[in-house]
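Note that this complex is displayed minus one protein chain, with the remaining chains in position.
Note that the chains are named A and B in the order they appear, and that numbering of residues resets to 1 at the start of each chain.
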Amino acid sequence: MPRPKVIIAKLGLDGHDRGAKVIARALAEAGFEVVYTGIRQTPSQVVETAIQEDAKLIGISILSGSHLELVGELMRIMKERGLNIPVLVGGIIPPEDRDALLKMGVAGVYGPGTPLREIIDIVKKLTGVS
Amino acid sequence: MSSVDKVKEKYDEWVREFLIPTLRKVPEWRKFVSSFGTEIKPLYTPLDLKGDYLEKLGFPGEYPFTRGIYPTMYRSRLWTFREYSGFGSPEDTNKRYKFLISQGQTGLSVAFDLPTQLGLDPDHELAYPEVGKVGVSIPEVVSMGILFDGIDIGKITTSFTINATAAEILSMYIAVAESRGISKAALDGTIQNDILKEFIARNLYIYPPLHSMRYAVDIIAYTAKNMPKWHPISISGYHFREAGATAVQEVAFTLADAIEYTNWVINRWKMNVDDFAPGLSFFFAATTNLFEEIAKFRAARRLYAKIMKERFGAKKLESMKMKFHVQTSGAALTAQQPEVNLIRTTIQALAAVLGGAQSLHVNAYDEALALPTERSVKLALRVQQVIAYESGVVDSIDPLGGSYYIEWLTDTIEEEVMKIIDYVDKLGGMTKAVEIGYPQRAIAESAYQYQKMVEEGKIAVIGVNMFREEEELHIELHKVDPVSRERSIRRIREVRENRDKEAWGRALDELRRAADKEDENIFPYILNAVKARATIGEISGTLREVWGEYKPPSIF
Partner (left out) sequence: MMNINELLERARNWDKLAIAKLITMAEEGVELPIQVVRRSHVIGITGPPGSGKSTLIYTMARKIPQDRKVAILTIDPSSPFTGGSFMGNRIRMQELTSRSNIYIRSMATRGIRGGLNYATIAAINILEYAGADYIFLETVGAGQSDTDVKYVADTILVLVPPLSGDEIQALKSGLMEIGDIYVVSKSDNQASESTYRDLMAMVDMMKEIKGDEWRPVVLKVSGLYGYGVDELLRVIDGRFMELMKSGKLDSALVGRRVLEMRLYAYDLLEKGLNEMKDLERDVASGKLSPQDAARRLFSFSKPRLDHVAVAVKNIDDAARKFKDLGFRVSDPIIVEEQGVKVVMVYLGNTKIELLEPLGPETTVAKFIEKRGEGIHHIALEVGNINEFIEKVKGAGLTITGEPSRGAEGIVTFIHPKSLNGVLLELVQHLSLNE
């Protein structure tokens, strides 16, 4: 039975980890092996973690408004390191930034109030769990 | 037959002959429970009141302060309208402050950006993307001067949401005041300086718990002697609630923190509780659960008075008064149908006022999407003004006191809170509890259960799990001007170049030595370094070298 590993990471300096922890736990309860990195991660730490864990997906949580810079940097390092797995972003993301993130290659952007069910479904789809 | 017995007889009859038959025909449409899981009955009566009026409620301004900490409450002075605000460079924020004051705001509340809160200079690699994003960048004393340019800091009260770098920020404020000829003793305001809740919920900590506690407690000891009007700490439950705590956990962990700080000051500085307790202040959240929140504030106030009097032997009434600021709950805001947030914040603000708050921030309706705009923050201020001037809720003190339901809720919350405080005592106090991750785990568990209840529809959130709409957002959002970051960086480089290098180096050396000596008060050394134009990154970098950095325990 495949048990894809997913990384949930708090990118940047903000300490709001309620959402990240709730989602990590929900994914674990949906049968995933979820590595939670904790807060204050740099883009390169997240990429290194995904490599060392052989993760199939990265979920990023940012509530500090620095999503464009930080996710941009994350995507750049992933490309440089040859890591090609889907990235999802959650947090306080203004609508126009959402499009910019999708353009960078992010697989999905989720704001407050997104049902856990929806997130579990997309993670299943993106990691190939039927 | 006593009158209580008569009520009991009539009550049983009502349940038997009216309530139950009606429920058979028209069942309740949901289960009614409090945020902390206690079931709520259909009706409260004198049968639910416990204890004596004088002992449990008394009069405003008198122990145990259930009805309020002042004899006249809002009839003499309204609470302070204090909107939390800050973004970009100090110039940007200064402009916003002047706007808010012109719109009737009566106190200031500074939001700092993450680098400032974590002791990183704006040109630090980790800081760069975050400069000026969630608050204003104040990495050195010159920026602090600009922040309060044209604002009379001898008159207005200012609150600083700053913790791991609280001493640096307070030092900058003192330095700016002194440069304007205002003595530090005249300054009035608050620094949050509550590091325990950073470890538990807000996560903007730097040093390990014991060093962090020393840092916080040294500030309290210093201001108690030198700045009589200043509140050197705002012991915060707000962030617990935002992280998912129930109302009971919010109050319990806050009071357990208060006990820990008080113990520390007494043990470390051999001070008498009455010499510093009047300076302690508090900070809570207000969610949309109106009655529960009102009862929560009343229970917290009464319990704090008891703790200070009975546990710490406080003699002065001032030491037993819980002075608290309230912010409406950010986690209760929705990104969906954002205008609905205005309705929510109105109810939340009402809870704070009916609960007897001394100071209030109302969130702007667009904050689930971005920082507030000038327009949205003005509307938030207007919410306070409508409650204060139009609604009439300020006319009489503690107008809900004596309501059977409110008093039952107040008693119940107090009892539940005490259970948690007893448990923390068993663990050896809050610093120990934090080191092993107890409150962190408890809050994470509540957060998860809350989210599951929202998903299952057991907790209603309009626009999210009820009355959803497919919508295109058409609201104007705040944007941080990218130029302000460059401005911050340019300024800090100028400061570094133009200072007296020798005085600067000496101040940091002295700070390093003081940090290593456990019995020194660290604050004067930080003040000295700030005056020598050391930056926030240099000061906290020096302390990091000596004290190390904190790694949190696993939460699960």
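By our rule, a residue touches a chain if its C-beta (ideal position, glycine included) is under 8 Å from a C-beta of that chain, and two chains touch if they have at least 3 such contacts.
It should be emphasised that the depicted structure is a prediction, and the values quoted were computed from it without experimental measurement.
Q: Check the options B:399, B:524 or B:552 and report the residue that touches the missing chain.
A: Residue touching the chain left out of view: B:552.
Q: Can you list where subunit A touches the absent chain?
A: Touch with the absent chain occurs at residues 1-3, 5, 24-25, 27-38, 41-42, 44-45, 48-49, 51-54, 82.
Q: When the complex is taken as a whole, what residues of subunit B touch the one chain not shown?
A: Against the missing chain, subunit B presents residues 208-210, 428, 435-437, 548, 550-556.
What we mean here is this: only the chains that are shown with their structure count from here on.
Q: Using CA atom averages as chain centres, what separation in Å is found between subunit A and subunit B?
A: Here subunit A and subunit B have centroids separated by 30 Å.
Q: Show me the residue ranges of subunit A that touch subunit B in the complex, using the header's touch definition.
A: Against subunit B, the touching part of subunit A is residues 12-18, 21-22, 25-26, 38-40, 42, 64-66, 69-70, 73, 92, 94-95, 111-113, 115-117.
Q: Touching residues of subunit B toward subunit A in the complex: what are they?
A: Touch residues, subunit B against subunit A: 114-115, 118, 120, 126-130, 133-134, 198, 202-204, 242-244, 331, 333-336, 368-371, 444, 447-448, 451-452, 455, 461, 463-465, 473, 477, 480, 552, 555-556.
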